[in-house]
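Below you'll find the structure, written out as structure tokens, and then a few comments.
The other protein chains are all here in position, but one chain of the complex has been omitted.
Moving on, here comes chain A:
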Amino acid sequence: MIQISPHAEAAQACKLDDRSLYLRRLVLRAVRSAGRGHVGPALSLIEIVRVLYDDVLRIDPRSPRDPDRDRAILSKGHGCLALYALLADRGFFPVSELDGFCGTDSILGGHPEYGMVPGVEASTGALGHGLSIGVGLALAARMRGRTYRTFVLLGDGEINEGSVWEAAMGAAKHGLDNLTALIDYNKLQSYGPTDYVMPLEPLADKWRSFGFAVEELNGHDVGALRTTLGQVPAVPGKPTAIICHTVKGKGLPAAESNADWHHKNKLTDNELDAIRVAVGDF
């Protein structure tokens, strides 16, 4: 039997502050416009992406290709609504772009595209690609003597992919302590619970045995994320894996831990009313 992590329990109980609610409103604004979107996978990610873009990444929206910028790759590309909300809010593109989400001529598709969306470092959507690209970026920094850092956000379902573990071995081989993997461990993939689809436990031990320094935290706790992300690498000479215990659909009671909200095709009037109650009018 799997032991429930105290971080997972804390994630369930965690209250969201005004900024977290505001960012959720941005996500839901895009979903409402498009009539579709991966709601659950975006809402579990919001605080992780928020702390990265607000507090951790050395980036400047006015110069998104600065060679010294920190790199962040959303390997679980289906969580892009959280990324779009942050990029829009930080000024990489106008917030009004969110209203075109998934439109024929929009820059914002259902998975993020490099070259289309300012601030997006790699096109993702097919799972199991981002960590390898991150290894390449981090190795290039090492070889070139650059100080930028690379962060890769992975889904828990995503790490079913064998290529993730190939990349983990590669990162450890090169001792890439400028590389951090963040795992959005919401414990629910498309079909259902991760421990039904493909059990991941003992997850921290897995990453540790692959040569990573491992941290675990409540992925909705902004303070804990700031502290832990502010101290990477956790161990010099090793890549870091941060297992972020989260709740899929966090912030919308109807969506929380509900596999039916993995991808939402249309929102009913009743659902929209419930969203307004949960996160405020949008």
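Quick note on the criterion: contacts are C-beta pairs under 8 Å (C-beta built on N, C-alpha and C of every residue); 3 or more make two chains touch, one makes a residue touch a chain; residues count from 1.
Just so we're on the same page, contacts and distances are computed from a predicted model.
**Student:** Write down which listed name, "CheW protein", "Hydrogenase", "Transketolase subunit B" or "Ferrichrome ABC transporter permease", is the UniProt protein name of the chain that is not shown.
**Tutor:** Of "CheW protein", "Hydrogenase", "Transketolase subunit B" or "Ferrichrome ABC transporter permease", the absent chain's UniProt record names it "Transketolase subunit B".
**Student:** Looking at the full complex, which residue from A:V31, A:A82 or A:I133 touches the chain that isn't shown here?
**Tutor:** The one listed residue touching the chain not shown is A:I133.
**Student:** If the hidden chain were put back, which of A:A30, A:L57, A:A122 or A:A224 would touch it?
**Tutor:** Of all options in A:A30, A:L57, A:A122 or A:A224, contact with the hidden chain holds for A:A122.
**Student:** By the contact criterion defined above, which parts of chain A meet the unshown chain? Give residue numbers in ascending order.
**Tutor:** 114-115, 121-123, 125-126, 128-141, 143-144, 162-163, 166-167, 169-170, 173
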